[in-house]
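Coming up: subunit A.
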Amino acid sequence: MSGPVLGRRKAGALVAGAAIAGTVAAGTLRTASAADASTFVSGFGLPANLDPHQVYDVPMQAMMLNAYDNLYRYQNDPPQIVPWLAESHTVTPDGLVWEFKLRSGIKFHDGSPMTSEDVVYSFRRMLALGLAPAGAFLKILKPESVTAVDPLTVRFKLETAYAPFFAAIPSISIVNPRMIEPNVKSGDWGKSWLASNGAGSGSYRIVPAGYRPLEYLDMEIFDDHFMGWAHNPKPVRKLACRPTRETSTRVLALLNGSLDCTDNNLPADQVAQINASKIAYVQKDMVMRIFIIRMNNTKPPFDNLNARLCFAHAFNYMGFINDILGGYATRDPYPMPDNLWGIPKDAKGYDYDLKKAKEYYAKAVAQGAPMKRPVELHVQSENEQSVQGAQLFQSDLAQIGINMKVVGNIWSNLTAAAAKPDTTPDMWVHWVSTYFVDPENWVGQMYDSQFHGTWKASAYYKNPEVDTLLRKARTTIKQEDREPLYQEAIRKIMADSPDIWVYNSMQLQGLNKRVKGRRFCTVGQGAEMRWITLDG
Partner candidate 1 sequence: MMPVLSVRGLKVSIRTDEGMAEILDDVGLELERGRILGVVGESGCGKSTLIRAIMGILPRGATIDRGEVWFEGENLLAFSEAELNDQVRSSRIGFIPQDPLLALNPVFKVGTQMLEVMRWHAPDAKDPTGPRGGARRKAHVARLVGLLRRMQVPDPETALERYPHQFSGGQRQRLLIAAALACAPGLVIADEPTTALDVTTQHQILLLLRELVAEFGISLMFVTHDFGVVAELCDDLCVIYAGQTVEKGPVQAILEAPSHPYTRALLACHPDRATTFLGIPGSVPSPLARPPGCLFAPRCTDARTLCLAGRPPQGLAPSGAEVRCVQFA
Partner candidate 2 sequence: MIHILRKLSRDLPAMLGLGIVLFVLVLAILGPLLAPYPEDAAASHLTRRLRPPSAAYPFGTDNLGRDIFSRVILGARGALSIALTVVSTAMLIGVPLGLIAGYRGGWVSEGIMRVTDVVLAIPQLVLALALAQLMSPSLESAMLALSLTYWPFFTRIVYAETRRLSASLFVDALRGIGAGTSRIVFLHILPNALSPVIVRATIGLGFTILVAAVLGFLGMGATPPAPDWGLAIAESRTYLPRAWWYATFPGLAILITVMGFNLLGDGLRDIVDPRIRRSR
């Protein structure tokens, strides 16, 4: 009996489903008339809430790039930091005093002009709330050190020199105090109000009635945006954010035209089907988002270098990248995105080599490392890719005699567990995305022992030489002076093999073919709507 016949007979009633799936793949489906020519239906995820000073993650980047503006902004691919609200800035040679000069004539959504006082308010608010985006600033900036020199000049006086300061400036949105202040309750800086409302100057204005957390968000064009709309004669006038939870729904919605774009995490296995359709295609973009298998360096056998090297040689990097990810990622053997500065040219990572892994295994055993101990690898259950990687790792480890168990877990538990070395799992899997474009975002916060207790530093790696190098690089201003410091640190870290660095991501986004003019940048990942035009 030939294969397809068997399938058809056995599948019985389900053939209907298969047949439909087949026609969908063939692209003979009707187009839903869900969207009109000026409404863009976006499948990007929504942040936990709308306050850019409370939340700072990839979905927030996508939201705030449209609703708010920043002093400087990352644009293009590879990312460049360009003047935005500010037209220029100066910095003293010691790197302590920064002055930003605002453009004139900037208007908020309520029509009021933006002044340096508003920038001061925004930074003070961000520091006072002390939430996610404040992480880069809390230690180096006091609220009173942000001042307005004149209506268009803001001055920042840092406590200590901090090179990533400028790189982190685009993470702070400028908010409108005149809209927030009337809604302040018991000194909360308008926190609960701004969580569901907008008070910005961005290209699009939030429609509060069209917002339900994580479900939908409606925005409409702000015609008076300071950059104007001359560059885009036919902009998107209404932006409807409709995040879809299930991959299958997401793909179907893209294929029937009820979504203009998906988020950036399309599984590689969906690419062919989408590209075969008449109305949509998959856009591939390199970003700075690295995939890491963490090892808890305080727990035996991971406190042994040979044991760690054994594990590092037992992961099928290219099999994972080529077969499971369909080649949509680059092998990145460094503790940093391979497209960022600071990586030593001579560095060589580890390869998949079970023979070498066995040798290291023997060496580790000889040094008394308990290689027979069953170890656990925690994955984020809801993330299929991490689960597959873990299973792949497991079947290879089994071949060299290591008993590894995959444990499903969730992000909030994992980050909580990572707060202490003894609760941190033996191994776990996560990505590090671009919060700001600087080595500090990756190697700096991952391997400087002062960050122990945060999930980024959950390898609990401690090397005084590396600490010194990273701290020096943090307070050195010029990039050309910092680069060798990072290179040296990375060399030492890689020699110690504290974690298993797997790949740097390629983002896959499904787009309707009517979407034109999209501009991609690793920060925001193509979600900035002001550039987009809808065809037809």
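Keep in mind how these were chosen: all candidates are chains of the complex that A comes from, given by their letters.
Note that in this section contacts are C-beta pairs under 8 Å (C-beta built on N, C-alpha and C of every residue); 3 or more make two chains touch, one makes a residue touch a chain; residues count from 1.
Remember, predicted model here, so these are calculated numbers, not experimental data.
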All of 1 or 2 sit in the complex with subunit A; the one touching it is 2
Contact footprint of candidate 2 on subunit A as seen in their complex
1-4, 6-7, 10-11, 14, 17-18, 20-21, 24-25, 246-248, 251-252, 267, 269-270, 272-273, 316, 319-320, 323-324, 378-379, 381-382, 384, 387-388, 390-392, 394-395, 398, 405-410, 413
